[in-house]
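Handing you a structure now.
Removed: one protein chain of the complex. Kept in place: all other protein chains.
Moving on, here comes chain A:
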Amino acid sequence: MEPLSNTLAAPDRKPKRQRRLPTEFGILAVLIGIALLFEALGWGIRGQSFLGNQQRLLVMILQVSVVGLIAIGVTQVIITGGIDLSSGSVLAVSAMVAASLAQEPGYARAVFPSLSGLPFIVPALCGLVIGALAGFINGSLIAITAIPPFIATLGMMVTARSVAQVYTRGQPISMLAENYTWIGSGAVPVVIFLVTAVIFHIALRYTRYGKFTYAIGANPQAARVSGINVNRHIMLVYTLAGLLSGLAGLVTSARAQSGQSSMGLGYELDAIAAAVIGGVSLAGGAGRITGTVIGTLILGVMTSGFTFIGIDSYIQGIVKGIIIVAAVVADQYRQRRRRKV
């Protein structure tokens, strides 16, 4: 890995232009390094290419698309200096509600037997609205009662999970109609993930929404004195994060062709990990969607790579944990060094 990061860092030393490389380059190097490591291990252990198999790469991204969607939402939340722990649970509620409205017509054990054969837009819209509503409640709690985002979204995480269970008394919802499951089939989730990433990348970099998001994270008081309606903006940011959790719920249920109350369990932490690995600072005011996407892909490459070389999948957690912490330590170190200059 080391010679690679050296070559990538080389342009930094160009004498003329003083422009720093985007911080994402470092993390991109890590991604490529891990991928090449698995490539080498693949040839050594299984005698075949890891990266050469397009089908595997698609599955790899497919597996992290849902976490990636949530990670995009949580990235902008973290940029405001907040956190969202509720995304996995909100995903489950959206998945349940959408699935219950998307069952095959004539299915005897449907949740709402009279509400079958609805057009795609109905379950989809309901799922998204549920997600956005949960996010709006998070944002309102944080903005109006001024409780810490950690607490507000922890409450939502516990509550929403329970709502998902109560909805069908814990029963899974199956037999989903084909006019619904298409959004989870084939490469569709990957497309949704990447398109969403591009939209939010543009929103954060080129719109007033993005500028204000960074400003609030960097210094909420200065943001308020600069005329920004901080409370309203915070509510909007969390609502959009909820909306993305809802979208993730649709994709998850469509892909599994069922709705289960345990869906998305622990995804909120994977999403936060992806953002943090991608260089999003928990202190607020710094981070980019490109970093988060790379962070998501690192998680995907690891999962897929471990399966590929047939190493005990239980080890994954150990490696993942080390990478998360190492990413943040490296980031802190880099920032401290920059400040000294």
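Basically, contacts are C-beta pairs under 8 Å (C-beta built on N, C-alpha and C of every residue); 3 or more make two chains touch, one makes a residue touch a chain; residues count from 1.
Here, contacts and distances are computed from a predicted model.
**Q** Which of the following is the UniProt-recorded protein name of the chain this complex doesn't show: "Response regulator receiver domain-containing protein", "3-hydroxyacyl-CoA dehydrogenase", "NADH-quinone oxidoreductase subunit J" or "Ribose/galactose/methyl galactoside import ATP-binding protein"?
**A** "Ribose/galactose/methyl galactoside import ATP-binding protein"
**Q** Among A:40, A:58, A:225 or A:329, single out the residue that touches the unshown chain.
**A** Considering all chains, including the one not shown, the answer is A:225.
**Q** Residue-wise, where is chain A in contact with the chain that is not depicted?
**A** These residues touch the chain not displayed: 18-19, 206-209, 211-212, 214-215, 217-219, 221-229, 281, 283-286, 339.
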